Every structure is written in C-alpha cells, then in structure tokens.
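Sending over a structure as structure tokens; questions will come in a sec.
What follows is an incomplete set of chains from the complex, kept in their original frame.
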Amino acid sequence: MTDTLQEHADPTLAKGESLVQMIDVGKTYGAIRALKGINLTVNAGEVTCVLGDNGAGKSTLIKIIAGLHPHNEGQLLVDGEPRSFASPRESLAAGIATVYQDLAVVPLMEVWRNFFLGSEMTGSKFPLSGLKTKDMKRIADEELRKMGIVVKDIDQPIGELSGGQRQCVAIARAVYFGARVLILDEPTAALGVKQSGVVLKYTAAARDAGLGVVFITHNPHHAYLVGNHFIILKLGQAVLDKHRSDVGLDELTRQMAGGDELAELSHELQR
Amino acid sequence: FTAACSGGGAPPAAPEASSGSGGGGNSGYTFAMITHETPGDTFWDRIRAGAEQAAKDTGSKLNYSADPDATKQATLIDTAVNSKVDGIASTLVTPDALIPSLKKAEAAGIPVDTFNSGLDYYQQAGSIAHFSSDEKLAGQQAGAKAKAAGATKILCTIQQTGSVALEDRCAGVKDSFPNTENLQVNGADDSAVTSAIQAKLSQDKDVNWVITLGAPQALDTLKAKSAAGRDDVKVGTFDLNVDAAKAVQSGDLQFCIDQQPYLQGYLAITQLYLYKKNGNIMGGGKATLTGPSFVDSTNVATILPFINQNTR
Amino acid sequence: MSQALKPAPAGAPAEASNRVSLGLSNRLLARPEIGALVAAVVIFIFFLIVAPAFRSAPSFFTVLYQSSTIGIVAVGVGMLMIGGEFDLSAGVLVTAGGLFNALFCYNLGINLWVGAILSLVFCLAVGFLNGYLVMRTGIPSFLITLGTFFVLQGANLGVTKIVTGSVSSQNINQMDGYASLNWIFAHVFQIGPVQLSITVIWWLAFAVLSAYVLQRTRIGNWIYAVGGSAPSARAVGVPVKRVKIGLFMTVAFLGWFTGMHYLYNFNVLQAGNGVGNEFLYIIAAVVGGTLMTGGYGNSLGVAIGAFIFGMTSLCIVYAGWDPNWFRAFLGVMLLLAVLVNLYIKKLSTIRKVG
C-alpha cells in the first residue's frame, strides 16, 4: 500500500509547502448557512484533521476543496493560485483525490469499473481506444486486498457489497489516484477495527510520501494518531485551530464532545 | 341476442351482411389489400367491409393491412409480395414512395390494382385498374356548394396532421372558394375537436360555413356551433356515417360528400379476382370513378338504409 | 436508570444560531404549484394580449372545459407519478370504459346504469392488473402499461367491430338511464352567457380532494414515500405494493369517469379515440411541477398544468395563428411553462440569510 502511495505521489512535492489554503471562506445552501469565515491550510507532508459535531459543516468544507460545490465567500488558493473549481474534474486534475462521506459510487457498475471511474486506463489517448480491462481488474483487486478486503467477484456490481466494503473501494481509489492532496471524509465510519487500522496507516503513509491530507473523523483517538493539525468546527465556524504540539488528546476529546467524555459516560452506564 | 331487446336503441338483428355465400364458392385465391388507414376510422372501415364482401362473394381470402406512414405501407406491400399472394390492391396516396414496391410486385408476377387515391399515377405504378374519387374535385364541388348556399368564409377542419389525402380535400375547397381557412384538430379526441371548433367560431365571426373531412367531426361541429351560439353557421362534411346521415335528414347538416368507399373496396378485390380468373379489366384503360356524390336532404332517405348496413 | 442520568447532558440545546425560519413569501415560493401558477398567469396575460377573442367569459369557460377533460385523469396520473410510476394506458382506457358501457347496454338492451357500473368494475380491474403486474414482476410501469395500452387499443377496435360491425359505438341517447347519467357526467349549466360544464366542477373537486389526500392524510404520506424511495418506504413499514396498486386503480377510476363524460356528452364513441391523450396527462402533471422520477409534486399544480395545456391549445386557435404551426407553438409554450416553473423554484432558494 505504501508503495502505491509512493509510486503515485507527485515527485515535485516539497514537505511543508502549502498546497491548499482557505481564506475566510463561507458557503450558503440557498437560505441555509453552512460555513462562515473558515481559514485553513493544507501543507505537504501534513495531516489536517477536521473535527466537529454532526452538521457542523465538515463535509461542506471538503466539498469546496473537491470542487463539488463552489464556495460563495472568501478565497480558495490551490498551489498559491486563487481557484474556484467548477467541477470535481478540475480538482482531480490539480492532484486532489477525495473520499466522500456518501462514497460516490455507481451501484450498478462493477467494482473495478467504479475503482477506475473517471481515470480509466486506456491503450492510447484516442477517445475510442480500448480499455485495459485486465490490468484494471488486476490492480483493483490488488489494491483492495492490500486493505484486507477480498470481494467475492471483482465483476460484481458495487451495489451488492456491504457498506464497509464499499467504503474500502472508495478509499483505495482515492489513495491510488491522489497525487498531491488526499481528502478523507469519515473514512473509518463504516469500517471494522482491522480496516480502520489500515486506513490510518494509509493516512500516515500518504503524509510520509509528502501528500497533504485532510482527515475528517468523529473519533479523537483516530485523529490524534495521525493528525498534525486540528480544526474543530461548530455550526459552521472554527472554534479550535491548533497544532498537535499545542493540544493534547484529552483536550481534543473534551472540545469535540463539548465537555462530556466517553470515560464519564462509561461511568454513568456502569452496572 | 335477438330482437327482444327492451331499451330504446337496440336495432333489429342486422340482416346477414348482404347475401352471405356469394357465387364464387372457393376460388383458392388470396388477395392482399394495403391502405394508409389510421386505425379506427369509419371511412376505412367501409372500404374494408366492401373488400371483405367481395372476397366472400368470390370465394377468395383477403389479407388486409394498413399503415398511415408511407414508408411502412411500402414495407407492407413487400410483405404481401413475400407472401406470394395472388393479387395486390393498394392505395396510392404517396406514389413516389409506393411505386417502387408495387413494381416489385409486378416483377414477381403479382397483378396490382389501386384505389382511393393516386388517380394520376396508377398507370405509372403498373396498376391494371384504378377505382377512386378525385379528392381535389370533391373538395372543389364542396366549396362550390357552400358558395351557392351563401358561404362568406369557410373553415375546413383537418383531423390528422400531414395526411396528403386530407390536405387535398381542403385544397380543393380553397380552389373553388378562396376565402377558406384550415384548422388542425385532434381527431382522436371529440372534446378537443369540439372545443377547438367552438374557439374558432367565436374568434372568427366571418366564418359561416364549416366543412369537416370526417363524419364524426361534423357531429362535433354541430355541438360546437350551438355552444358558441353560432346558429348561423352551416356544416357540410366529407364521408358518411349513420348519425351524420340522420343529421342530414334533420337538416342540421347540409350535405355529406360520399365517394362510396364500400364500392372502392369491393371493386378493387373483384377486379383482382376477375383478372386472375378471366383476364377481365375494368375501366377500359381509364380510372373508374366512385364519386364524388352528394348526400343531402333530397336523397338521404333512399341512402339511409344502406348506411345503416355499413355498405355505403 | 433514568433517574441516575444527569438531567440534560444531551438535552435540548439552545436554538441553533443559524436556524432559519423562512418568511411567508419564501414558504409560498417553495410550494410545488407556485411555479405552474406563475407560468399560467404569464401565459394567460400573454394570450389576453394577442388573442382578442379570448377576452370573453364564454371563451374562458371553453378553455376550462377543455382543461377539465384532460385535467380529471391528469389528477390521477399526477398522483401516480408522485408515487413513482407511469400509466400509458390511461388514454385508451377512457375510451375502453365508455365503449364497454355503450356496447354492453345497447346490444343487450340493459339500463345504462348497469353498464356504467360494470364498466367501472372493468376499468378498476385493468388498473389493478397494471399495478399488480408492475409490482409482481418488477418490470417498469412504462413497459407494462405500454403493453396494456396496445392491448386495449386493439381490443377497443376489435370488439367494437365485432359487436357493431363498424368502428364506433351506437347512439345510446334513447336508452333507459341516459338522462340521469347525462346529468352527472355531462350536464352543462347555463349561467347568463356562459356555459359551465359539470366536468369543470368535477375536475376541481377531484383536484382538491387529491390535494387533501396527498398533504393531509396518511395515504398521501405513503404516496410521496413510495415515489421518493420505495425501498426506504418499505423498510419503515409502508405497504408499498398496496399503495402503488391503489394509485393505478385511482387513475383507472378517473379514466372511467372521463370515459363516461365522453359517452354521455357525445352519445357515441369512436373506437380509435383517446390514443395520444396519455401524454397530455403526463404533460399536465409535469408542467404542474410533478417530478418525473417520483416523490415530489402536488395536485393543485397538476390542475394548473392541465389548465395551461388547455389554454395554450385553444388560445392558439383564438389567436388565429396558422394551424400548420400549431404543434410548434404548443412546444414553445410547453418549454416556456416549464422554464418559468423552474425559475420560480430557483427564486425560492437563492435568498440568503445574513
């Protein structure tokens, strides 16, 4: 897996360079405000964790970077230039690969076709040149196995996989195609312990390969394991924005839970 | 179900459609008739009734098929040729499209006659005989008749878009009475026809004559004109049915133009039979005209019984 | 244990700072039928200007009548589309229902009421069959009802031919029960200079009833749910099959109703009638803001959609435009109506909060 990342990482990446920067970004959906005044920097070789309650605006934030929705306030700098992606295709072209919370798979299509969708391997540039079907199947199967997922038939429609299996396909795809920035929206939500571990390792490997990573999670343990920088959102605004060195796991957990803690809960539930 | 019906409407059991087992016995011939009928039209129904009676009378078998789309009608002619029938009777509404297929029939040794439309082209199509009324001529006569009855402006309704035959009729009306306007109506929906004509009559007060191209539309027009409060409007129509004939009798309708579709169908098949059997040809090298003839208050009484039988 | 818990660790938080309460105008704009209403008004004013003949009460009522003949079935078709299905057989079912009544009663000499009721049973059976086949086989309703469309179209013609020897039913206006049935299905109220057809009243009544059912009853909730996401609806216990079959039967009922109108208004029916109307119903529903993919829409919108269609098709005549271009005008009007509809819907969502 790490070799995959190293192979595909953009060789021009220099650790610490700013890949994506948000300046005072805001976003409204019609009459509903989802984000306001967000400042965020994604540096090469660092993991930026975005944390926060349900509905805080985390997914909205990354959808702006991924090009799914344009922002309507503030500035988005990619590689130092102001951009407003009109479509995810442009964002992908800038080396940004994303795992969406709702996964963005086409249920009726085969697993391997989903894996390569939008970035198919073809014989030549000619639009009607044949797909390298065999290679694509092999690679998709390999990458999934690296995550500990063996699908029963790589030709199966992805809609027939379990929730977690689908999530793994989406993650493996992003890891495979992410060249500069990797965005993961609650990647471990549906995953088992083993697969979660793999994803965390991937995240670390991506960081070590020099990619900038945005990692969204509800699990402060997971976040603290891999994160360099933590941002907590609340009702669309950043309420905490600290480097790893300035914040401990306990404080992070407390901030995320809004004062409560799992330990306290466990005490309450004790029988 | 016999005559013991209560209620008002049930007719006495219809007389066996004119003397069933005709002369022919079983001739063993199979004839194909191909038309440009839009399914469910009373006019075509009568052509078919005539053809079927002729087949019965001559002891032959009739394969009837139809499609309003010229290209599909041509394919239907091909299927008749493939089926190796003994003769083909076809309408010739779009001569350019149909003649090549009819030529194929000729080449395969299948005699062809034509009817209803294509008066100027039947010889070119290699047809041995032709039975029709001249649509344009009929239109002209209708226009003239309306003019004589005091028309100032005529509305000519077309119930099906893009039909060559129907357009010809209205064009004929316009020939003899230039102040004629066409109106497209949706023949598959009587209420739409009624509303559209009602709208037209209230929009254009000059119109005092309506000529419809089908009997059901004429009856809709009667409804429409009373709803529009335009009792001054007079109505004439192409083709006939029972209710239209009754309306002629009661004076609501001025006339129906009849081209005797039953006769067209009957003659087309009989011709094929006689040609196969005896080499007979009707018309002496000319088309046989079956109309136009006018059904109006003067002659409706004599014709009504035949209409009731679906034979005229 | 409930005592052991602290009172409200996760209890009601304060009102979220970005919680929005929409103003009345915004709420109004968000309703599915508003777009159609605005489109209708725009087209109405347009025709008032270009078609002088339209500027009279009788003309308006003619338009209403025309709209009602489409609109009654469209109400059902709209509900069916909200429920996520199509019915292409609705147009010919209208004719089949009328023919059944006419042929049956005329040829057996039976009171028309008997035929009308049997015809209703027949239509409901066809609707049930449509729904049952769709649910049982999982084949899209578009295909199943296309099949019934063909079958009914053929049967209308074939049966009528066999029974009457011609392609239209016999005139039934001398038969028992005609007067009362005519009153129910085809009465015309003369109000001063204008003629109000009873179908207009029925149309509005059905639209209002359907709007009530959709918005305010449990069944309406289920209809939106099965159209919006049938698997989810099933998962939370909505009887998806029964709801959908019921919708097909509703369409069939309204088809029968319209068939009765045609029969008792014109006294005869041509066997080939009704073909093509199935699309007018769908157009009315969609112009009225119903989503083609199900789960969204509204009966009042559908009624307005039928009105837009009826108005456009007649006002082209009132305006005296060249009939050869009739279809082209209709197409442009349709597109315009849909675009206005869309624009209004956009308007309702782009207002920002501070």
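Lettered A, B and C in written order, each chain numbered from 1.
Basically, contacts are C-beta pairs under 8 Å (C-beta built on N, C-alpha and C of every residue); 3 or more make two chains touch, one makes a residue touch a chain.
The structure displayed is predicted, hence computed values, not measured ones.
Novice: If each chain type is represented by one copy, what are the copy counts across the full complex here?
Specialist: Copies of each chain kind in the whole file: A x2, B x1, C x2.
Operating definition for what follows: only the chains that are shown with their structure count from here on.
Novice: Farthest from chain B in C-alpha centre terms, which chain would that be?
Specialist: A
Novice: Report the most central chain, judged by the distance from each chain's C-alpha mean to the global C-alpha mean.
Specialist: Centroid comparison flags C as closest.
Novice: For chain A and chain C, what's the span in angstrom between their mean Cα positions?
Specialist: Taking the mean C-alpha position of each chain, the two centres sit 47 Å apart.
Novice: Using mean CA coordinates as chain centres, what's the chain A-chain B distance in Å?
Specialist: That gives a centre separation of 73 Å.
Novice: Please list all residues of chain A that touch 2 or more other chains.
Specialist: Within chain A, no residue touches at least two other chains.
Novice: Contact residues on chain C for chain B in the complex?
Specialist: The contact residues of chain C facing chain B are 51, 53-54, 56, 58-59, 62-63, 65-66, 69, 105-111, 153, 156-157, 161, 165-168, 170-176, 188, 195, 261-262, 265-266, 268, 270-277, 310, 313-315, 317-320, 323-324, 326-327.
Novice: Contact residues on chain B for chain C in the complex?
Specialist: Checking each residue of chain B against chain C gives 1, 4-11, 14, 17, 38-42, 45, 49, 158, 161, 182-184, 186, 188-192, 195-196, 198-200, 202-204, 216, 219-220, 223, 227-229, 241-243, 310.
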